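Shown here: the complex without one of its protein chains, the others still in place.
By written order: A, B and C. Residues from 1 in each chain.
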Amino acid sequence: MDFSYTETQDMIRETLSRFLADTYDFDSRNKMIASDSGRDPGIWKALAQDLGMLGAAFSEEHGGLGGGHLENALIMEELGKVIAIEPYLQTVVLGGGALKAVGGAIADAVIPEIIGGNVIIAFAYAEPQGRYNLANIRTTAKKDGAGYVLNGHKGVVYAAPWATHLLVSARTGGSGSEANGVSLFLIDANTAGIVRRDYPTVDGFQASEVYFENVAIPGDALLGDEGAGLPLIERIVDEATVAVCAEACGVTAKLHSGTLEYARQRNQFGQPISRFQVLQHRMVDMFMDVEQSKSMTTMATLKLDLPAAERMAAVSACKAKVSRAAKLVGQNAIQTHGGIGITQELAIGHFFKRATMIESQFGSADHHYERFERLTLAD
Amino acid sequence: MDFSYTETQDMIRETLSRFLADTYDFDSRNKMIASDSGRDPGIWKALAQDLGMLGAAFSEEHGGLGGGHLENALIMEELGKVIAIEPYLQTVVLGGGALKAVGGAIADAVIPEIIGGNVIIAFAYAEPQGRYNLANIRTTAKKDGAGYVLNGHKGVVYAAPWATHLLVSARTGGSGSEANGVSLFLIDANTAGIVRRDYPTVDGFQASEVYFENVAIPGDALLGDEGAGLPLIERIVDEATVAVCAEACGVTAKLHSGTLEYARQRNQFGQPISRFQVLQHRMVDMFMDVEQSKSMTTMATLKLDLPAAERMAAVSACKAKVSRAAKLVGQNAIQTHGGIGITQELAIGHFFKRATMIESQFGSADHHYERFERLTLAD
Amino acid sequence: MQLEFSPEEIAFQQEVRTFIAENYPENLRSVQDEGHDLSKEDFLSWHRILAKKGWIAPAWPVEYGGTGWTATQRFIWSEELAAADCVGTMPFGLSMVGPVIYTFGTPEQKARFLPGILSGDDWWCQGYSEPGAGSDLASLRTKAVRDGDDYVVNGQKTWTTMAQYADWGFFLVRTDSDAKAQEGISFLLIDMKTPGVTVRPIITLGGEHEVNEVWLEDVRVPVENRVYEENKGWTCAKFLLAHERTGIAAVARSKRGVEKIKAIARTEQDGDRPLIANPFFKRKISELEIDLTALEFTELRSLAGEASGKGPGPESSLLKIKGSEIQQRITELALEAVGHYGAPYFRGFGEGDNEHPIGPDYAHRAAPTYFNTRKTTIYGGSNEIQRNIIAKMVLGI
Partner (left out) sequence: MQLEFSPEEIAFQQEVRTFIAENYPENLRSVQDEGHDLSKEDFLSWHRILAKKGWIAPAWPVEYGGTGWTATQRFIWSEELAAADCVGTMPFGLSMVGPVIYTFGTPEQKARFLPGILSGDDWWCQGYSEPGAGSDLASLRTKAVRDGDDYVVNGQKTWTTMAQYADWGFFLVRTDSDAKAQEGISFLLIDMKTPGVTVRPIITLGGEHEVNEVWLEDVRVPVENRVYEENKGWTCAKFLLAHERTGIAAVARSKRGVEKIKAIARTEQDGDRPLIANPFFKRKISELEIDLTALEFTELRSLAGEASGKGPGPESSLLKIKGSEIQQRITELALEAVGHYGAPYFRGFGEGDNEHPIGPDYAHRAAPTYFNTRKTTIYGGSNEIQRNIIAKMVLGI
């Protein structure tokens, strides 16, 4: 057992942290979100080209730094500390994760482009009826000569308005929530027949409803084997779930430290409110939840390459705990701030909004408790 | 709508409260429990003959005061305030309730004896495999001429060592948890073939494992119709459940007031611990749970005569809430007392033990939430 | 004790039900169903119908325009309003300054202000909180200095709900700077059109414009607009806070909220079953429902106490605490129910948007409402303050 970071990992964290401190203050973030595209593309370019950050989790042969899950986790944690709206999760963790898993020509072609900052991927997997069930898919991919034709509707696709590529789950066979017949495709976001309805999200991102209307895609857009894509999807979603937990560690740490800072300054009844024992104990509870989130995220990150059942149990344990922590820390940060906490004027409210969305991203606490129980607590 | 007590009800409460204050102080209670029989039979006699208390919930034609559920509730609440170990619940609420429901010759014969203090009834309904499912019964009553023969094992029968009569649920037909085939009998506790293993309970009562070994009982021991006893059992158990909730109101009120009193006297770090905000807010939370328990018990008491489905939903709502309150108030009373709270030396620990047993008596919070949902929240 | 309504009460219930069915504005219903924000006129349309009927202020004494209903009738009334999902009336005039004026005001003040509150012609707002003083109301710094027959008021108020629409505001101001804390405060009624009054929007987390900052610069207020004695405004404030806390339990509204959650949970799918069949989601509903029953019967017991002569006391803090927590849990559950569709944000800052929202109709306001409802445990005296009040006033510690 060993819980220490390598020098390279420490360096990644420091570099990124310094860069974000310079570029991602509260006002700058507000301006990006209010801009036409809802982001500042220069940040992404800088992450790729000035900092080499987008290659941290890729192998050296693809032009990366040779890292993996730990690098994703620490980058996501730093992004969380400034509630960055960069599509790292979608592009590197999900898209990159899928490409690393399948390898081959498509990986060789696309990964260097990700590292270079030229590709942005959005993950079109959820459907209005499917909730958090990854296999509940109605979007179809029908074989058509050497290629496929896509039809269907994917909901709340984060980063879709920015994406060069879409990572799409669809049925090449089966129905309902059947495991068999699920396939995963990486397609050009500008393919004819893709219709998007774009909108901002409550946590500052851009997302879309994506409609596929007889979208013809080439055969080599298929990742892995036809009809056997579910285990691959489960794997990358698990990796993304832990990455979101790492982000949550950053978000909740800031919610906690921001609350401490506010409580030390805010006077009520003749003293700083940090002197009230009830608020002190509440901030201790927040602290403990932040610490335990870090512990669970470390645990799950280190278990991502175990066999599927162990990996899934670890990830669900982590997300269940982190989801609850995000709620507790977020709600208590606002309550301790009082009225000012629920205005748009202070950063704390925006951290709270992101924490709230993280609660259910890739499945709520209940969803993950249930998956954990299915895997570990047989009757 | 009207939430006021009648003058008679006020009088019952005052009389009983005064009597218990004189007879049921902590030391006296300890002595009763430590005595050979585990009780002081003189108290029961006095309740019956000096105070007329055992007739409060019976009709005037049976020699009672003409009351009902409200009288049971307020008597149980007063008993709870001194954690009395009198078999009122078993004898009057359960036994008396069954007799009032079926009426006829057996009611005319036994009720006056209950009121006079000559009969003590124990309710033998639970079985080791059955948990809180009232229909899950393996004890059999086989027709034998004009009578029945009982065989089986009833577990944790409170008050059985003191009882003159046993109220017994048994199968005259059907199996498993079937509704049909359940019958209810009131039998002489000294009938040949009844074997008891007696023991004290953690909350100060006496109880028994009761084994029926070819116990021949007369046909008129049957209450109501053969095989159709379940609705009757459900009804008296609902009445008893609300009575236990009323007792809980008394128990938790004392846990709360005792904690307040202790916190005002106990000094730590140079001041009474009642000055620490965290403990203040905790005592407020206890207060709110006590108040809400009273509200729910009032609600459920007033709904006991509604049609079964409404009655059951109200009773389950009440018990679910009161069970949780009993836990919260009990645990926090002990925590606030610190070490002294977990010794036998202070009354508070004994209130805590009774509160703990009340949590699961006639079904835990989970059991009652589930029943409430079955009745009111169809998919 | 008994729970049943009397025949008279049942007749009353029927009367109320019929009245609502026949008089509730149709266009208001459709604005609500589509989840749009209500305009000032939306609120006022229903207010005016009730005012015309004479049912706008059931809690007021009859002499000032109340209905003379019993506590049970008032209970029935709020139940029926909630069951029919009627919009609430604004509390600032009817539940807040109105009772202060008829309790503490001069005959002239009553004559001048009560009719406008009842008719809806005067829209009121509340100038209590200040940037430096949240729950610590008594530390307020807005100053009123006597100058002839006027006070000259200077200072800043915040969290002033709906001030953007207000004709009048009731303000707590400091009239004696040497007195400490709660002493030296006066209760002033200020015409919001007076020169020197500036209202600036505060946008809250869900993007709503509900609250405002109110700046007061050399605002001249006639002394005759002071309610009760100079430097004794705290008496009015305390009285009002107790009144506000009772209404804040919002049992009837929360009941309606729980029903909406159930409807959503029957529509939303969770794998191959409706969400309501998920035992844990169902449990959260049943917990809410049962907690709401506990709150309801606690309120009824408290009303019964009031009917028998006791005014709303510090126990009303219990109603505020539990009521606000339940309101928050309802919005939390709604957000949980809508799954992915809690994320889309479809609303400008303070402006309406006529495009069709993303996802189901019930989804697009779930997150903003959840964010916004965090306020219920903060305003009207935060829940921490309420617990302090119970500790001190009820438990005596």
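Rule of thumb we're sticking to: a residue touches a chain if its C-beta (ideal position, glycine included) is under 8 Å from a C-beta of that chain, and two chains touch if they have at least 3 such contacts.
Quantities reported herein were computed from a predicted structural model and do not represent experimental measurements.
Checked against the full complex, the candidates A:Met283, A:Met312, A:Val329 or A:Ile348 give a single residue touching the omitted chain, namely A:Met283.
Checked against the full complex, the candidates A:Thr298, A:Asn332 or A:Gln361 give a single residue touching the omitted chain, namely A:Thr298. If you put the missing chain back, the residues of chain C touching it would be 279-280, 283.
In the full complex, chain B contacts the hidden chain through residues 126, 128-133, 136, 155-156, 158, 176-177, 197, 199-203, 207, 209, 267-270, 276, 278-279, 331, 334-335, 338-339, 341-345, 349, 352-353, 356-357, 360, 364, 366, 369-370.
By the touch rule set out above, chain A reaches the unshown chain at residues 1-5, 70, 260, 263-264, 274-275, 277, 280-281, 283-285, 287-288, 291-292, 294-296, 298-299, 301-303, 317, 320-321, 369, 372-373, 376-377, 379.
Just so it is clear, only the chains that are shown with their structure count from here on.
Once the centre of each chain is set as its mean CA position, chain A and chain B turn out to be 54 Å apart. Each chain gets a centre from the mean of its Cα atoms; for chain B and chain C, those two points are 42 Å apart.
Across the assembly, chain B contributes 277, 281 as residues in contact with two or more other chains.
Multi-chain contact residues of chain C, defined as those touching 2 or more other chains: 384, 387.
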